[in-house]
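Have a look at this one before I ask anything.
Let's look at chain A:
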Amino acid sequence: MDVTRREALKKIGLGGLVLVGGHIVKSPLGLTQLAHASDDKKWKQFAGSKIVFMSEDTPPTAAIKSKIKPFLELTGIDIEIIEEHLDIVAEKVGIDVRGRKGAYACYYSQDKPIGAPFYKHAEDLRKFEKDPTLPKVPDGTGSDVWLHRFLDITGRFYDDPKIAAYPYDNAVAVMMYRKDLFEKYSPNFEAETGKPLVYTDKTTWKEVLEICKFFKKAKFPDVKYGIALQGREGWGGQLDYQRVSYANGMWLEWDFDDYFGAVNPGPCKWGDEQSIMTMGNYKELMKYAHPDSLTNDWSGANTAYITGLAAMQPQYGEFAAVVEDPKQSKAAGGRTVYDLCPKGDPSWIVGNGKAVNGTNFGIGGIAINHWAKPELQKAAYLFALWSTSHDTQYMVLKDVGGTPTRKSVFEMPDVKKAFVRATAPMKKIKPVEMDKGVMVDKVPLMPNALTYGPILKGIWKPDTVVGPKVPKFNEYIQIQTSEIQKCVAGLKSPKEACLEIKKKTDRLFRV
Partner candidate 1 sequence: MAHLKDGTMSQNVSPLQSENAFSRLFDRIKGMLPFHLWIMLPTIIVLAAITIYPFIWMIVMSFKETAMNPGESDIWVGLYNYTRLLDDEPFINGVKLLLWYFLLCLSIEVLVGTSVALLINNVKWENFFIIIFIMPMMVAPIIVGYLFRFLYNVSFGWGYWLLKSSGLMSGETILANAKPWLFSFFPSTAFMAVVAADVWEWTPLIILIVLAGLKAVPQDQLEAARVDGAGPVRTFLEVTLPNIKSVLLIALVVRFMDNVRYIDLIYVLTKGGPADTTKILPFYLYNVSFRYFEFGRGAAIGFILLLFTIFMGLFFVNVVFKKKKEVSNSG
Partner candidate 2 sequence: MAKVTLTNVWKLYGKIEAVIDLSLECKDKEFFCLLGPSGCGKSSTLRMIAGLEEISEGEILIGDNVINEVEPKDRDIAMVFETYALYPHKTVYANMAFPLRVGKRNYSHSEIKERVQKAAKILEISELLDRYPKQLSGGQRQRVAIGRAIVREPQVFLMDEPISHLDAKLRTHMRGELKHLQKVLESTMIYVTHDQLEAMSMADRIAIMDLGLLQQVGTPDEIFNQPVNQFVAGFVGDPPMNFIDCGLEVSGDSWNLINESFKINLPPDLIEKFKKKNGDPSSRPLEVVLGVRPENFVISGEKARGEGFWGEVYVTEPLGEDMIVDVTIPNNKLKLKTSVDLDIRMGNRVWLETMKNKMHLFNRETQEAYF
């Protein structure tokens, strides 16, 4: 399919191709230059039409919304961006597409919660790529322009060659921890365990548990718990658990290729020895984690972390913007270090499974609604192109800490510099007193970039886990998380919980 796309491009011979990597990319103000003379008409052809983009309220969307003017100038399309919670986005999109209404010409499609059940309600983007009347963007939209297999993750489902969405933003899990606390309490830790208190990409979940036990027992005045987890019912809890379960033996519920998923996954592996062992270990982790971990989602866990109650949190990269904001966060001002998620521990693995740094994510895509009117679909496609283009992503990154999906953005020299705190460009702020006498007067210009190091490492196999792309993903994760919670709460033993999940899940998939 890639070939056909290229052929199409060749035939049309767009100027855009010539410009790839050229001055447009280098010039940060070049947004409007997307409309190259020969393309101008193509961009403008839907001027005056009105479309709605139903999006999750992620920082990139907020930024795009506030910087929508260039798009208006480029296309003349009046776009309304609705920002909602992911839950409500799923709710509204679900009602809309299942009701076959098409009120939202394009919508935010998280790979599993929205993509997996609804991808058939999305228009095949290849259709628009082939359409000679529609413009192109520099670099194009082939799978190699995005981060590693991101197009597969958000766009491809099951056996269908259709591309349902373009990668729009990303939330990849990394470990955030308080370097200052680790250094400060290392002697205490060493006295107790004989090891220094450090976190590296080799640190295992079992060692994390040990650190948690240490912090909880010690009751230091400036930190109470070792880790803040996010076991809230639903997707948050599923991802949280998966980071542990995958790290230990690369355990997956089903054996299908997790990049594409399966419509009929067959019997699941819940209830096997590894799953029971992991369940027990997760319960133990929860026991020593921040007490609200079972009800916190990502933002709840992050609040626990930035209020200084937890020394670590596995968290999505985009949260760095909040963590680095001294007005809200006690973990700002260079106190936080970002690294890969913890590794599995050999003693937590049954048999000879592999220990990896289990990294998972939610990659938000932008999809075109199958039920929208054809002209609006095309107008929406223009928005999809524009909003995922290099220039837009670069602009967003610098504005509020976006989460780009295009490789080329990560290759920008100033972005690269921002990966490392020492070289990251900073901006001055009004000084904020963090603790007595500790003032912070500058913050990273692109705080999210601090997490890109571990992110770019974590998104490769074997560390990465895409998660079960199954049509009934949403019900599956409810089953899973509520049983996990029952186990953690002590209402069920790990084995009972795993077997219950197995029973209900197999029933769900009519096995």
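On the choice of candidates, all candidates are chains of the complex that A comes from, given by their letters.
Methods note: a contact is a pair of C-beta atoms (placed from the backbone, for glycine too) under 8 Å apart; a residue touches a chain by one contact, two chains touch by 3 or more; residues count from 1.
These numbers come from a predicted model, not from an experiment.
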| item | value |
| --- | --- |
| Touch-positive candidate for chain A in this complex, from 1 or 2 | 1 |
| Of all residues in chain A, those that touch candidate 1 in their complex | 87, 90-91, 94-95, 98, 100, 117, 120-121, 231-234, 237, 290-296, 303-304, 307, 309, 370-371, 471-472, 474-475, 478, 481-482, 485-486, 488-491, 504 |
